[in-house]
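I have a structure here, written as structure tokens, and I will follow up with some questions on it.
Apart from one protein chain that is not included, each protein chain of the complex appears where it belongs.
Note that the chains take the letters A, B and C in the order they are written out, and that residue 1 is the start of every chain.
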């Protein structure tokens, strides 16, 4: 459970203890389905958005990885759905690097209702490093080191890594 | 309006008179929203699927266009929504080439409930030809001619052409 | 054109003169397509997110509308695509109420690259008021008045309104 935030703190992206990185996403209408809840496939999209922001905070943004010739592609994903979210809900996606190895990296996720802390889903994604042609490669040192850190954002200056979507600011 | 189809006829792609090409799409759960109807942005996706099948039938498949260095990118889109569709509905997307010019092509769409013919939406998309780098170009002759035809699929024998199992279908 | 923001200012939602409401959205990987640009259907999704935030700022949040028995459904949409955006881009969606009448409301949109102000797309959506059963109705006065305002957010103190942690955020 997330400890209560100090009143007035509204940073959507917050580093918590234990290497967890928090990112808040507001549910779009288009992400709901006829059961009036978030369609389950969108949890993978939320995890990807949070993962993108975590690696940005770790100093190894996706975009720079790609420009320097290395992408990380999803090799596996799993998710347990515990409770449902509806339109306009704020979802706190808590993310951390689970393990980095020479050729792969995995991330762990906890999605919570940002208002009351209720657990919505838990998940994990596994990725491999590939070069521009899609061939699996050993991850470049600058990326592996960035992801390792001590499991926590090396530098994390919220303004710089500016949270665009940022529904809560 | 589509004349009622003979019972038992279930061809998803049918050429109608007037150059209209019919393509039937079933609504996925993920395409609905909390109003229990198809989310409006998905109509653009349905139009794109139908357009893809029309140009395939016209002998100028998207994929071949791209492989030969010319894409058509969307420059404009409009849609009027007349009635809503729900999960599992069959939508008949009626498509035709509206106009082809040296640098652009536009398509017209009518989406109908495939079971009762009710009009769901009408739309139009406008596209420009671009080369591999994204620069607007004059459309290659083989594409322009294919799109012109007489506004109707040049060859359209979908049972047989499937049976031949050619690699791009 | 948006005047350059002072460095360090990172408010994603800003009221500009002329009733335009600004909302910044970062492009997700899942929103791009094989042309490496944002798939055009997602512009409707971006417009919807921005519209949702505008009506919230105007004091008539979607969710409250629905809870009080009135929704606004999309009756028409159009968009001209001027330039493309790629993964991780920040898009400033500028939105304003174009016209409110007893049974319908329309919105206008300008999407710009948030970094350099380049125009990406212009669009318009038209909506009708419906009751819980989907029947078109005259818009309730509290909604119509909220949308009219003078075309500009009645109250818009988003730092504070977040800090107050009111239930509709």
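Everything that follows uses one rule, which is that a contact is a pair of C-beta atoms (placed from the backbone, for glycine too) under 8 Å apart; a residue touches a chain by one contact, two chains touch by 3 or more.
Please read all numbers here as calculations on a predicted model, not as lab measurements.
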Chains still shown that are in contact with the chain withheld from the display: A, B, C
Selected from A:84, A:106 or A:148 as touching the chain missing from the view: A:84
Touching residues (missing chain, whole complex) on chain A: 35, 40-42, 44-45, 48, 71, 73-81, 84, 134
Since one chain isn't shown, list which residues of chain C touch it in the complete complex. 29-30, 32-34, 36-37, 39, 41, 86-87
On chain B, the omitted chain is touched by residues 8, 10-13, 24-26, 28-30, 45, 48-49, 52, 61-63, 87-88, 90, 114, 158-159, 162-163, 165, 167-169
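Here is the rule we use: only the chains that are shown with their structure count from here on.
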Counting only Cα atoms for the centres, state how far chain B is from chain C in Å. 29
Calculate how many whole Å lie between the centre of chain A and the centre of chain C, each centre taken as the average of the chain's C-alpha atoms. 25
For chain A and chain B, what's the span in angstrom between their mean Cα positions? 36
Residues of chain B touching at least two other chains: 41
